[in-house]
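One protein chain omitted, others in place.
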């Protein structure tokens, strides 16, 4: 069973002072895009680097092949999601942050303030997304086509996309597990 | 009073062998773009990492909410402005460097040689700009729209732009200090 982790990073949402909109937006996007059966594991935590790191490690150890986060990627002192992500990853994939900022820049000039990154921890891809639901959709529409093949390369499960929502791209030589 | 630091990094300009063109170009751009009253603090120093770090720290301690540098961002051995900037910042905002290079790339293919970065030290945004005055203008035209909101987020003063020169962008939910 494919497992995906959803981490909402927000001081206010974690205290219940604010409704978590980012977490449900990420889950809703995935439920439309992924064709396989999959299971969601969701967490809502405050903007504390240590707690974010623990949440990411725990979700990876529970077998998630993909973890997406929302919130905490700006320049403010409490924004530490990228720091936590970098600390638990073995490799950083700069192309994700570059493309998400390039896409967001078409909508708002403040896109350059986002420090969103993506990286690999063992067999799990961790991806920082913005806090705002519409920006989450813009970013996932842009980068998701590369995610299933990325997960193939780190020996995770074979993810199939709903082609009418988003197309997963794999090079011609890439094999389905049944061909292996 | 809003304070802005201007640091010209150049061995030759600091010895008086060469006229500092970058420093005045940055000040001139800001004087057209910023509507509030503000005070400039300018320094001209050699390409020495330790001296650049000290200058940046001093300007931040004097209350600058924004420091712009010119020079020292290329691949040559004496180019150490980004190294000094990174050493004194708590957070690096990769989007600034990416956008400045993307904009400069429209003019010259050697834009990819620039290692310009931006980062946050306490309540101050530090931004590396190129050495050439026309390239300074191109970069500031591109990234300035995001700067006032960035300074809001790090709890600095509320900067207003002269809209006929450049538009500062703030999300709709952003508050003026009078609304707070």
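Which chain is which? They are A and B, in the order written, and residues in each are numbered from 1.
Assume contacts are C-beta pairs under 8 Å (C-beta built on N, C-alpha and C of every residue); 3 or more make two chains touch, one makes a residue touch a chain.
Quick caveat, the model's predicted, so the values are computed rather than measured.
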| item | value |
| --- | --- |
| Candidate in contact with the missing chain, chosen from B:87, B:113 or B:174 | B:113 |
| Touch criterion as defined above, residue of A:9, A:93 or A:111 at the omitted chain | A:93 |
| Absent-chain interface as seen on chain B, which is shown | 74-77, 79, 94, 97-98, 101-102, 105, 108-115 |
| Footprint left on chain A by the chain that the document does not show | 90-96, 98-99, 102, 120, 125, 143, 145-146, 149-150, 153-154, 169-171 |
